[in-house]
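Written out below as structure tokens is the structure these notes cover.
Heads up, one of the protein chains got dropped from this complex, but the rest are sitting where they should.
Each chain carries a letter (A, B and C) given by its place in the written order, and its residues are counted from 1.
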Amino acid sequence: MQVTGDFQFEGPRLSVWALLNDPIVLARCTPGCEELTPDGPDRYQATVKIGLAAVKGTYTGVFRIADKQEPASTTQPATMTLQIEMSGSSGFVNVAGRMELADNGPVTRLHYDWDVQVGGPIAMVGQRVLAGVARWIIGDFFGAAGKELAARQQAG
Amino acid sequence: MRSITVNVNGRAYTRTVEPRLLLSDFIRHELGLTGTHVGCEHGVCGACTVLADGLAIRSCLTLAVQMDGASITTVEGLAAKGGELHPLQAAFREAHGLQCGFCTPGFLMTLVPWLAEHPQPTDAEIREALSGNLCRCTGYQNIVRAVKLAADAMADRKGGDGA
Amino acid sequence: MKPARFDYYDPTSVDEVLALLQQYGDEAKLLAGGQSLIPILNMRLAKPAVLIDLNRVAGLAYIRELDSQLQIGALTRHAEVERSPLIATRQPLLAETVRQIGHSQIRNRGTIGGSLAHADPAAELPAVMVALDGTFCLRGPSGVREVPAGEFFLMYFTTCIRPDEILTEVRVPVLPPRTGYAFLELSRRHGDFALAGVACTLTLAADGTMADCRLGLTGVSMTPVRATAAEARLQEGRPEPGLFAEAAGLVRAAVAPESDVHGSAEYRRHLAGVLTERALATALQRASVLLETEQLETEGGREG
Partner (left out) sequence: MSSTLAQSRRKTFGERVRRIEDPRLLTGQGCFVDDIDRPDMLHGAVVRSPYAHARIRRIDVSRALALPGVALVLTAADLGERNGPLPLLIPHEDLQYGRTQSALAVDEVRHVGEAVAFVVASSRYIAEDAADLIEVAYEPLPVAADLEAAARPDAPRVHADTPHNIGGHYVRHVGDYAAARARADLILTERFRIDRGTASSLETRGIVAIPEGPGLTMYVSTQAPVALRAGLANWFGLPEMHLRLIAPDVGGGFGPKVMMFYPEEVLIPFAAMQLKRPVKWIEDRRENFFATTQEREQIHDVEVAVASDGTLLGLKTNLLHDSGAYTPYGIQVPIISVTTLPGPYRLRNYDVEFRAVYTNKPTVTPYRGAGRPHGVFVMERMMDRIAEALALDPLEVRRRNFIQPDEFPWDTGLIYQDWAPCKYDSGNYPELARRLEALADPAAVQVEQERARTAGRYVGLGRAFYVEGAGPGPYEGVRVRIEPSGKVEVATGVGTQGQGHCTTFAQVVADELGVAVTDVYVTTGDTAAMGWGIGTFASRAAVLVGNAAALAAQAVAEKTRRVAAHLLECSPLDVELADGQARVKAAPDRALPLGTVAARANPLRGTLAFGEPGLEATRFFSPQQSTFPSGAHAAVVEVDPETGFVKILKYCVVHDCGPMINPMIVEGQVHGGVAQGLGGTLWEKLVYDEHGQLLTTTYADYLLPTAMDVPEMLLDHIETPSPLNPLGIKGAGEAGVIPCAAVMAAAIEDALRPFGVRIREMPLSPSRIRELIAGGGVRG
């Protein structure tokens, strides 16, 4: 399923780019992320515990940042893809999340276009709420990242 | 493991079971009463319907341990001791209300308490009462007919008793 | 499809339940009627380490009236609400709604509290609770807190009940005089999850103008939706089809449904409006009958 949307960061593109490339930030912003260990360049082993009410599961797998395009000129958008492949006993989640960051004065507009593939029992039974939950998790992720950025800006 | 005592069709059974054992599996595999069938194990098909203290429930959505001390009636408990069919069973046969017979016990157990409360049901009421039980063979038409026949037969019998 | 192992407790008092929740916290899951929980246990989507069965807890199944509020114990079965004369006369919207939950076998076992705490986004009761401004009584280690319905539902299957708390009672006000009501839902088949549903009350003033109108919706968002903008518009106008159509438009704008295998988001949004108009029409008709009866009685009283 495709989940697309926009998010506005209160900061310049350079800072947002650095933020999204920081594994500590990724770990902190990913809902339920319990562990994110570097495993090669732009590649991490991850453990995420996530659930909805009684349906909880621990998923392990790989986070990867790929297709990085960061033009020097701020008139052109920077792009990257966050690839996530996680699996657990209730199924698997594979995400190819394309993100495009465009400078817009003091703020950065991020457009995301995530292809979320959910499989196994959770997909088979949870189809009613999958799209909503995916949207919610992604929204949570960017919301947390926005807060991280604000904290950094303040600290900086 | 827990020791539980459940009265099924008038007989008390004491068994030691795991808490996770479903009532449907308890009835079928611990007690060997295989007339209660299991069609979906998620509470939609109704094949596993039994009476718990007189109320129709899905035995696949109940743990056996929850029924400690309860009285259960299954399809094996419907016919008279001498083997004479319950009027509802007889009506199902008369109206060809069953084909493969897999869903049938669930229909019967749903209908027994319902007919007691609705002795003169309309077609629409019958269809609503049946809507929590799935049948893949009959198209329901003859089941509806069977329920009407049974209602009539039971009314006659009551009348007869009164006279 | 068999449940994974769990430790099982069947306490007999709320205090015992709270002690077990203290001990096991997030690892424990409460089992009420089980009509939603046991399917996901069977599918092994939920594998709680501890199951706390509430069915032997004394004193949690009751229906009573106090100060124009109906108090319903959390462990009251749907079938008991369905058959309660008190509910039928004092809060018939609830009676009409409960009849539309699942099938009779489900209602014989499913409980009011369990269903509301489960917070299914397409369930019937949450819409009624938000429409009626109901109250949730949650008991925890430090006592009871009362949560208004508008604050209870957070997200799909998620409420504000804390891991150390238990829902013990829900309260709804009795229906005011001259109030019509309707619960309308559309599902693919009778008893299925609603594609969309509307709980509605409409109170007429003694002169036949609109006194109050409430709309709660289900199946069209992560949580039940109180259609406040539509209610505000309805409050201002004369109760008639044109106004209802306007309200339906506001409802469509207020909901945020998702697409699934049973219907597109656009379709659910559309249905929310259609059902709103139809529910309002039914509620108005019922309110009008009450108003007429009241007027006849008043006249009769005058004459007598």
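Please note the rule applied: a contact is a pair of C-beta atoms (placed from the backbone, for glycine too) under 8 Å apart; a residue touches a chain by one contact, two chains touch by 3 or more.
These numbers were taken from a predicted model, which means no experiment stands behind them.
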item	value
Omitted-chain contact residue, chosen from C:Val17, C:Ala117 or C:Leu271	C:Leu271
Chain B residues that touch the omitted chain in the full complex	18, 20-21, 28-29, 32-42, 44-45, 47, 74-76, 78-79, 85, 89, 92-94, 96, 98-105, 108, 123, 126-128, 130-144
Footprint left on chain A by the chain that the document does not show	1, 85, 87, 89, 91-92, 94, 117-121, 123-125, 127-128
Contacts of chain C with the absent chain, listed as residue ranges	1-5, 39, 43-44, 186, 188-193, 195, 261-264, 267, 270-271, 274
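Note that in this section only the chains that are shown with their structure count from here on.
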item	value
Graph class of chain-chain contacts, one of line, ring, star, complete, other	line
Centre-to-centre distance between chain C and chain A (centres being mean Cα positions), rounded to whole Å	35
Inter-centroid spacing, chain C versus chain B (mean Cα positions, whole Å)	30
Contacts with two or more other chains, residues of chain C listed in rising order	43
Contact set on chain C toward chain B in their complex	1-8, 10, 34-35, 38-39, 41-43, 51, 53, 55, 79, 102-106, 108-109, 189-191
Residues of chain A defined as touching chain C within the complex	52-56, 89-90, 121-122, 125-129, 131-133, 136
Residue ranges of chain C touching chain A (in the complex, touch as defined)	29, 37, 40, 43-48, 118-119, 121-122, 155-158, 193, 222, 258-262
